[in-house]
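Reading through the structure tokens given below for one structure.
Excluded from the complex is one protein chain; the other protein chains are retained at their positions.
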Amino acid sequence: MSAVPVDIAAAPAAPTVPVQGKIGLLRRALQRKRTWIGLVLSLLVLLVAFLGPFLTPHSPTAFVAPPFTPAGSEAAAFGTDILGRDVLSRFLAGGRTLMVLALLATAVGVGLGAAIGVIAAYLRGWADEVLMRTGDVALAFPQIVLALLFLSIIGPKLWLLVLMVALGHLPRVARVVRGAALSVVERDFVRAAESVGIPRWRIMLGEIVPNISSTLAVEFGLRLTYSIGLVAGLSFLGLGLQPPTADWGLMINENRIALTVQPWAVILPVIAIAVLTVGTNLVTDGLAKAAVGSDSGVRA
Amino acid sequence: MTASAAPACPTLVVDRLKIVGVPSMAVIIDEISLEVRPGEILGVVGESGSGKTTLGLALLNYCKSGTRVDDGSVTVGNEDLAKLDWRAVRQLRGRTVAYIPQSPASALNPALRIGTQLQECLSGSAETVLSRVREVLREVALPDDDAFLQRYPHQLSGGQQQRVAIAMAFVARPALIVLDEPTTGLDVSTQEHVLRTVRDMCLNYRCAAVYISHDMAVVAELADRIAVMYSGRVVEIGDTADVLADPRHPYTRRLLLAVPDLEARRPMLGIPGHAPSPLARPTGCAFAPRCPMAEEHHATEAPAPVDVGPRHTVRCHKAHLRLPPVSVSELPRPVSAAAAGQPVIEVRSLQAGYGPIRVLRDIDLSVQAGECVALLGESGSGKTTLSRCIAGLHTDFTGELLLDGDPVPASSFKRSRDQRRRIQYIFQNPYESLNPRRTVGELILQPLRALHGRVADPAEVVARALEQASLRPDHAYRYPAQLSGGERQRVAIARALAAEPEVLVCDEITSALDVSVQSSLVELLRQLQSRMGLTLLFITHNIALVRNIAQRVAVLEAGRIVELGAVEDVFARPQHAYTRSLMQATPNFQLPPGLHTPVVSTATSDAR
Partner (left out) sequence: MRRMLLKRCLFGLVTLLVVSFVVFLATQALPGDAARAILGREATPERLAALREQLNLEGSLPSQYLNWLGSLLQFDLGTSLAAKQPVTGMIGPTLVNSSVLMLSAAVVATPLAIVIGTWSALKKDSAVDHATGIVTLVLAALPEFVVGILLVLLLSTGLFHLLPAVYVGTPGQQVWNDPAQLVLPALTLVLAVLPYIVRIMRATMLEVLDSEYVQQARLKGVPERTVIIRHALPNAVGPVAQVIALQLAWLVGGVVIVEYLFRFPGVGFQLIDAVANRDLPLVQALVLAIALFYVVVNLLADVVTLAANPKVRTAR
């Protein structure tokens, strides 16, 4: 029984403590310039991806000029691709599916992973053991290999792509969330709730989850960054949207052999994906820095 | 000391030292002046946030990141630390000035052998270094063989780690040694051993020592001189005998009165109000808002140091005024066996453990309505496990647990609503037991909502609970992070009271808090017991607290109750050897007469 007096310095009595919770987290994150830059970058690409399909000068699948018409020509501002389609139109039309798929996969993966992590941390015992050991085995598949395995057998279906990317996140998210939740579960306010008989599911939702909200926010950002890379990568490998649909990953794959003749067909989607992932990662980093100390279990 | 004997040249001289935070320039400590002579132990006493650790590290020319020395000087031997280059500072540390940190377990490098860690403090030939290391190990009563030197810290017991830390400090024969709360968190018997070792070593080596602590009782027993720190300044410094016999600063007086009396000749008194935040130290006398003699200008004018006796200095505007005695309330009244009610809680032949490890054996205990029973034990005695069994938080036990004669299920989830309401639990650390994401109002309503679903008049319930726990109504809208430690613990008590319990189980509820706050909490509990007829089960490691609050006491040793009886009987005539050794190891802190009024049964307290 230690008798360590708690340092007042760690908890000033004056009511100047920042507001707790998610809004406080975002506000603190936005005090950093990097978070702002990240937010602007991500929104820029999101805007292109979601408004782009309405702004295409040509149909993204139509032949407009001979293949490899150079950029700056009258017919196509950024030239034409290997099949004579307008590069700009294909670029504007090709981001939306990627965004939707990545967001869906992240939501499913982080949602389920967090649920498993919290349950494992709170129930402990054999439930924890079974859930986490299963996760360890699942980790033996690199995410891309797992997706390749199933996509190759069942075929390149979009729902399967989402499911596979989400499934790949699941054990990784569960591990992190369990770690964060464990330190909350150990705390006495959870014991206090148990001693008055609050049901277990309400303890998890009401006592534990609010105290790991920063971890969840950071984890969502991190997994979104990875999802974008994975979804784009899989469609680069030809396992996402199928030709002749316009899609950034597909565009890169179709045109990379002509990199010297018509670089724009590769550069535009590559830059868009790069800007987006860097943007989301900057925001995530801002959240993580703001979260240090606000959750019990957040790593820096 | 006779007048003719020339005073020894002081080992340590601190002159108007000021340390500030960067970049905020917030003052952490200011105007610190003191000196320590060879062989002398200076006790630095202060509560959390008073700046005592900052002062301690400054004596080694070490500033924690985000702080720096702004003014003043520290001189050790004849060297001004500020004038040394980094190479000389390195030579100074460990060799001239040594440091014993708060917890030795975290200060020993887990990846290095004990021998390596001891030897690197010394320079010279391997042979002389090794023989010196063996010598110092013998002096702190540790084995000096090669096998011991080969060990890693995790292979030692906590007490051994503590002694290795002491050996490490003395190995280079320093002139000055700084001890930063080295006994915090130790059991009284271990603490006594450590203190004796430190004192013997200081005597042996004629080494000056600065002993930093929050525990006035320990300092009074160990130190030759005492410096009392409050809000970054030394408010009183003098020889231990002088400070104890004639404390001249009102804060010193209240601090002395806040220490629980081992023989319960007087009640313990808290200090109303709380210390200013270290982030916003006032320009004037920092104690003015809590001082009964404060005048308006004291808040803006800093008091100058005033000499009130030989080597006895006080920083107070009214240093020469004789302070009136503090009036005190009545002592806890023993509840006679006849007056006590029916047994509310009965524990019969309870055995509990964690898996295969048994921590409690053959526990029989009954608690009568309206009385306070103390469970006294050191760490590992099983006292917390027993209290958690009663609260339904520890289910791995056999034996009977009865509430009003009816058996109670082990798990709180299996208990009836009424059973859960009647026993309420208050946790040791209020920084842990309150969900930081809920307001005080929500926290107080939480058990009620769990028990009854909707609460008819939530505002009224919260207001009443806050009042019962001596909190202000506006506290309801605060978050725990906006409260001090004492306030948080009151919120935990208010939360328990809102459920209208019959039994309060208090698990070491004062041990995470400063001594002045501890006293006010004990007083609050006593009032609740006498006014509302609450039954208390009070778990503690502190004998003095037991004497101040409980009517009966159960002494736990290694999972068994070795002695059980009325508090006066047990401590007047301890039957068990363990009880006697506990009493012997506890510093017995005697207050000089005249600090407080004689105990009268009708007096009211001014400590809330």
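Which chain is which? They are A and B, in the order written, and residues in each are numbered from 1.
The working rule: a residue touches a chain if its C-beta (ideal position, glycine included) is under 8 Å from a C-beta of that chain, and two chains touch if they have at least 3 such contacts.
Remember, predicted model here, so these are calculated numbers, not experimental data.
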Footprint left on chain A by the chain that the document does not show: 34, 136-137, 139-145, 148-154, 225, 228-230, 232-233, 236-239, 252, 256, 259-260, 263, 266-267, 270, 273-274, 277-278, 280-282, 285, 299-300
Interface with the undisplayed chain - residues on chain B: 60, 62, 90-95, 98-99, 101, 103, 106-112, 116, 120-121, 152, 154-155, 168
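The rule we apply is simple: only the chains that are shown with their structure count from here on.
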Inter-chain centre distance, chain A versus chain B - centres from mean C-alpha coordinates, in Å: 47
Chain A to chain B touching residues, read off their complex: 1-9, 11-15, 17, 20-21, 187-189, 191-198, 200, 207, 210-211
Of chain B, residues touching chain A in the complex: 47-49, 184-185, 214, 274-275, 277-280, 378-379, 383-384, 391-393, 412-413, 415, 417, 420, 424-425, 427-429, 431-437, 446-447, 450-451, 478-479, 481-485, 487, 492, 495, 499, 508, 511-514, 541
